[in-house]
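Excerpt of the complex: some chains, original placement.
Chains here go by letter, A, B and C, matching the order in which they are written, and residues are numbered from 1 within each.
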């Protein structure tokens, strides 16, 4: 068995339910998923409580590697973030040109907006976009709600507040409590969300199952994985795009 | 004084976990008098009093007071064999029955002062009742029962733990009350006391009424050997 | 390991610097949990006592159920309250969702069975002791309950404190109905959950120790007020 720390957004996508059995079958590795916040996933890796992590937050990943906690970083796939909001779309973001504009319009309209506010990959991405839009969420008032919760919980809050929110496509499509929220904007390349796989460093933690981690990496970057990942759809939409460079 | 209260028991029976502990009893008690209930330990005296007062329910049979249930309960008071002390000070124990009746504060104050003095606890008003000595608790329980001026009083061995003087005082107090028309039903193991107080006697044995008679006749000549044996403190039957 | 140490330091730092955010969420925690405690006690104390003195057909069933309800999973309670208060829910119009009020409602539901059960258990003893006297004095149900609660107040303290403890440390329900919104519904426990998710264990522990300190404070205060230990037969 191998323990892999993943983020809520990845788990909520439901892709894991497809991959794990296949992995089990092809490699006889039973992968145990620990679904936690990005930060916590990193910490689990540092402590050596998991054998590898699969996250999407470049900065944190690099820091993790620089500190020598991981052996190397291997990009696996990406999905993208989408802007979700009330069907009425009071802020008129649907026809915006790019993500920056979306945020600016929301801000101008002072439309209720829900932010993860939990330092997760998603949250970091949102903050970077705000920065690019030349705004600082710290200055915002009541309309901006930093809920400090996972993707699902935040979506629940947004749905109850009928608010705008930035979510990853996977979580959104699998989300069961949409209320009258709609997907309003997507597609801007700046919204792409790269997932990377990092095995925990066996020099640091002798007990980690390094070879299993290696075999899993090999599988994740294999053609089988490509087929399954690209082939995984929810409501007819493809969620993830496999972009690992196969080992030659 | 309101309507006189007499009571009738018909085929009254109490059974507890299969065993019959009282009855069947057919008995009538008049509206006046000082009834002493006699009988050996475990005869059923306490049970009988509790049934009459209504704190213990009948398993079968009937009990009927001459006045409506509610009126009856209102006008009765009971002094239990083991004094039940509220976890409060002496004075709050005395005040409690009056507070339940929403009696005015000053009125309560005077009555409490009066009764605490009568039972010699005038300077123990603020002591926790549970810390009183056995006899003091018994006296307190008695005062708490009489402070409402009940028409009917049940007393279950009220002097068991009292010293000679207190016993005498309580006895005269009860006799006065009785003369003043209070109906008293009391148990005791002190035959001398029974002779001094009783106007009529009920003799219980194994949960049944073995003998019921005017005190004079009963003490002069018992109808049953058991009663005779009991009075002599001999082994019964 | 050293995280625990770091946590203690964090707690210390937070307290000495009187970090404004900390003060804010701490006060909110207190406000929510104490309100919940008071409201729950208003139901639970009389109800538990009533259960102790009243004999009716389904009494045992009721008590067993009450005991079972002590196991109400906070998340489920939170979910139900959420559904009731959400805009699409029956009470949506009140707009209570994501307000401290909603958190109080959820906590009241969670701690009421706990307080009522402990009350019932404590009151059975006292009722056994007072039964004959209170019947004899021809008291009304109301008077009996009042007398028992008053004379048993010291033993009821534990019931109340247990309820408070459950409330102040609870996170599952208030996270859902409160939403852990910064400066609006964030309390100590939700903040702790958040920091844990972020992986900032030191801060999480720090807040945790602050919470424990708070609980200690409240308990010492209450114990000081009602001199519990003076009670008893010694």
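Rule of thumb we're sticking to: a contact is a pair of C-beta atoms (placed from the backbone, for glycine too) under 8 Å apart; a residue touches a chain by one contact, two chains touch by 3 or more.
Note that the coordinates shown come from a computational prediction; the quantities given were computed from them, not determined experimentally.
The complete set of protein chains in this file's complex follows the formula A x1, B x2, C x2, whereas only one of each kind is placed.
Please note the rule applied: only the chains that are shown with their structure count from here on.
Comparing the centres of all chains, each the average of its CA atoms, the largest separation from chain B belongs to A.
If you average the Cα atoms of chain A and of chain C, the two centres end up 37 Å apart.
For the pair chain A and chain B, the distance between C-alpha centroids works out to 82 Å. With centres taken as mean Cα positions, chain C sits 47 Å from chain B. In chain C, no position touches at least two other chains. Within the complex formed with chain A, the chain C residues making contact are 82, 86-88, 97-98, 175-176, 179-182, 184, 186, 190-191, 194, 196-201. Every residue of chain C that touches chain B in the complex is listed here, in rising order: 129-130, 132-133, 135-139, 143, 147, 151, 233.
Chain B contributes residues 50, 53-55, 73-74, 76-78, 80, 84, 86-88, 96-97, 100, 130 to its touches with chain C in the complex.
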